[in-house]
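A single protein chain has been omitted from the complex, and every remaining protein chain is retained in its original position.
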Amino acid sequence: MSIDHSFKLKRVFYGLCGLVRNLNYLDKECNSFSDTLMTNLRITLNIKLIFISLNMKAKIGIINVSDRASKGIYEDLPGKAVISTLKEYLVSEWEYEYAVIPDEQNLLEQKMIEMADEKKCCLIITTGGTGPARRDVTPEATEAVCQKMMPGFGELMRMESLKFVPTAILSRQTAGVRNQSLIINLPGKPKAIRECLDAVFPAVPYCIDLIEGPFLITDENVIKAFRPKNK
Amino acid sequence: MSIDHSFKLKRVFYGLCGLVRNLNYLDKECNSFSDTLMTNLRITLNIKLIFISLNMKAKIGIINVSDRASKGIYEDLPGKAVISTLKEYLVSEWEYEYAVIPDEQNLLEQKMIEMADEKKCCLIITTGGTGPARRDVTPEATEAVCQKMMPGFGELMRMESLKFVPTAILSRQTAGVRNQSLIINLPGKPKAIRECLDAVFPAVPYCIDLIEGPFLITDENVIKAFRPKNK
Partner (left out) sequence: MSIDHSFKLKRVFYGLCGLVRNLNYLDKECNSFSDTLMTNLRITLNIKLIFISLNMKAKIGIINVSDRASKGIYEDLPGKAVISTLKEYLVSEWEYEYAVIPDEQNLLEQKMIEMADEKKCCLIITTGGTGPARRDVTPEATEAVCQKMMPGFGELMRMESLKFVPTAILSRQTAGVRNQSLIINLPGKPKAIRECLDAVFPAVPYCIDLIEGPFLITDENVIKAFRPKNK
C-alpha cells in the first residue's frame, strides 16, 4: 500500500473514530434518539473501522536486550517467544521491527528512540535486563526515553509472576509512553514472558487507542482486549 | 470563628494530642500505672479532642482536571462525586475549595500550590488526567509540587480497579505530601472515583494526623478510619 493511500485511509479512519465518539456523546445527552437507529449506525461504523484497521499495518518493535544473545552465545529465545505470542494474540495486520542488542544503556536508548520516532512502532517490547545485576539497565533506559511512566504495568507483572516464584520482586520491569509509542519491559525467560504478556495485554489495545495509534484487534479466544464503552 | 480563637484552639488541641501520646508512652514503660486511671484519662482526653476538632473546620481542595469540563462541554460530574462521597464519609466539620481546570501542567501545579500553601487544605483531591494520553499530566504535576511521594495509594487504587476492568493498569494516579497537605489523584469516572476513595480513605485521617493537620472523624457506618494504638 502506498504512503498516500495509507495516509488517506488513516484520515478516514480517524474521522470515523470521531463519529463513533460523537454518537456515544449524543446518545448520552439526548434521550430522544432512536435506539434502533443508533445501534445500526454503530454497527456500520464499527465494521468500517475494523475493515480499515485491517488495511493499516501496525508496527511493533521487539528488542532482546542480552549481552550473550547479542554475541550469539545464546539462541534468541525471548524474541521468538514474543513474536509467537503476538501472532497468537492479534488478528489485525501487524509487522515487526527486530533487534538484539547488548546490555548497554545508550545503545538501548538509541534503539528505542529509533523504533518510536523513525519506524513509528506503536508498541515496543523489550526482553531482559530488568534484574538487579550490574549490567541490567533496561528500566533505566526506558525511563530515560519516555515522557510518561506507567507504573501499573510493572506492578501487575510482578504480582502475576509472584504466583510462580518469590524472586519476582527482583524484576524492575516497567512501562512508559514516548510520543505515540507504548514501551513495555518484559523479563528474559520465555515462560515468564508469556505470563507477563497474558497479564497486561488486555489493556494494550486501548492504551494504543489513547496515544492515537492504530486500532489493534485481538483473537478473543486467546486474549480478550478491553475497551471501555461510552468514555 | 476568629483566627485568633482558632489558633488558640489549635494549640490546645495539639497539647492534648501530645498528652495522649505521652500517656501511651507512660503506659508502655511503667507497668505500675493504674489501668482504671489510664482508661479514664484516655476517655476524657479523646472526648476533648473530638470536641475541639469539631470546632476546627478542615479544608479540603477538589480539582477537576478536564479540558472539556473546563470549557463547559461536559457537566462536572467527577467533582460532584467527590463532594457527595466526602459528605457521606465525614462527621467532623469540613468545607471545600473547588476548581475545574484544563489539562495544563503549570495551571494544575499553581492550583495545587495555592490550595496547599494559601488555602491550607489538609487534603487535595484531583480527578482526571491520569491516563497515558498526550494531554494527561496530573501525575506529573503532583510529583512536581510534592516533597514526598506515597506510592502505596496508586498501587492500592489500581489493584482495586483491576477487580472491575483490566485497563486499570493504564491509570498513573499517585499521591504525595506537600508541606501539610496530602494530595491524592483520582480517576475521572464517577464510578471509579467511589471505588478508589473507598479503598484508600480508611488511611487518610491518620495520614493527616501524621502531617499535623486537623483531626478528621468519619461515620464508621460508611467508612472506618484506622488509627494505630500505642504508636
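Read from first to last, the chains carry the letters A and B; within each, the first residue is number 1.
Keep this in mind: a contact is a pair of C-beta atoms (placed from the backbone, for glycine too) under 8 Å apart; a residue touches a chain by one contact, two chains touch by 3 or more.
These numbers were taken from a predicted model, which means no experiment stands behind them.
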{"item": "Touch with the omitted chain, as defined above, among B:A144, B:A203 or B:V222", "value": "B:A203"}
{"item": "Touch criterion as defined above, residue of B:E88, B:E155 or B:D219 at the omitted chain", "value": "B:E155"}
{"item": "Contact with the hidden chain (one of A:N106, A:Q147 or A:T167)", "value": "A:T167"}
{"item": "Residues of chain B (touch criterion as defined above) contacting the omitted chain", "value": "148-153, 155-156, 159, 177, 182, 200, 202-203, 206-207, 210-212, 226-228"}
{"item": "Touch residues of chain A, complete complex, unshown partner", "value": "131-134, 136, 139-140, 151, 154-155, 158-159, 162, 165-172, 174"}
